[in-house]
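Take a look at the structure below.
Here the complex is missing a single protein chain, while all its other protein chains stay put.
Moving on to subunit A:
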Amino acid sequence: MKPKYLPLAATIAIFILAYAVCALQYPAMLSTRVVGNLLTDNAFLGIAAVGMTFVILSGGIDLSIGSVIAFTGVFLAVVLEHTSIHPLAAFVLVLAITTVFGMIMGAIIHYLEMPPFIVTLAGMFLARGMAFVLSIDSIPIKHPFYATMKSFYYKLPGGGRITLIGGLMLLVFIAGMVLAHRTRFGTNVYALGGGTQTSRLMGVPVARTTILIYALSGFLAGLSGIVFSLYTSAGYSLAAVGVELDAIAAVVIGGTLLTGGAGFVGGTLVGLLIQGLIQTYITFDGSLSSWWTKILIGLLLFVFILMQKLILYLSRKKAG
């Protein structure tokens, strides 16, 4: 096996192993209901994590995601409460806002040569602040269209449901995989992660690619916010705190190199499912504190970072 597939293979192996352990202890975890819920409960995180995968592959980071999700939720709640705009129109509007927001961050990162960490940290405060400006309360969304959308699902044998948002997440992952691995834009993203200066010399449109990457991340954060508002039927400016960190964890556990240039969108899905699985196990157990999720995720992250170092070391040794 090529070294670049090793982290992905390790992630998949860990997932299968973990699922087997869970299923041995709680056979009910094999039911399609659990699978369906796993997708539904993690839909918003998954969609955001796809955007994060592109950002990290390019060697950047986007800390604004959680705040953009909260902003999107509050924006939708306020718009739907105070105006008669149809939710679909509101969705288009908010996606335009978050995409432009991402584009601006990308442009600042590229043209002002600022570290993505700082720029998106500023974006994080800005988006959270904007959410507070719109409303400081948790606003319920009672629009009938929301109820309609929540009633769409595909019924699996065994009673499980692929809900609209769960299905949407899977579609986003598939689109992400095609974009990353089968388009010039995707290769350019990897190229940037390999080295900006070299990419420029090799003719990669660095400015356009950087801006598009953050625009994509902003768009997907907006989409994630829409999914989150469907999931919770509310908008609250304190929601989704730290989601960007969960997304980073999913990306890294999914085998993407935190320094950029290597990894797979599909790996992020597995990384996400591992996180969801731990959460589900804790729910099944009933007596464990949900903080165990964080502890296990923390340990997994350590293991993966060590493994990436090892692979890097081995491939260097082989090269020379």
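Couple of notes before you dig in:
Quick note on the criterion: a residue touches a chain if its C-beta (ideal position, glycine included) is under 8 Å from a C-beta of that chain, and two chains touch if they have at least 3 such contacts; residues count from 1.
Basically, contacts and distances are computed from a predicted model.
Of the names listed as "Sugar ABC transporter ATP-binding protein", "N-acetyltransferase domain-containing protein", "Thiosulfate reductase cytochrome b subunit" or "Glutamine--fructose-6-phosphate aminotransferase [isomerizing]", the one that matches the UniProt record for the absent chain is "Sugar ABC transporter ATP-binding protein".
The residue touching the chain not shown here, chosen from A:A9, A:V178, A:A207 or A:L238, is A:V178.
The chain that is not drawn here is touched, among residues A:F54, A:F173 or A:Y190, by A:Y190. One chain is missing from the display, and on subunit A it is touched by residues 2-4, 178, 181-184, 186-188, 190-191, 193-195, 198-199, 201-205, 261-262, 315, 318-320.
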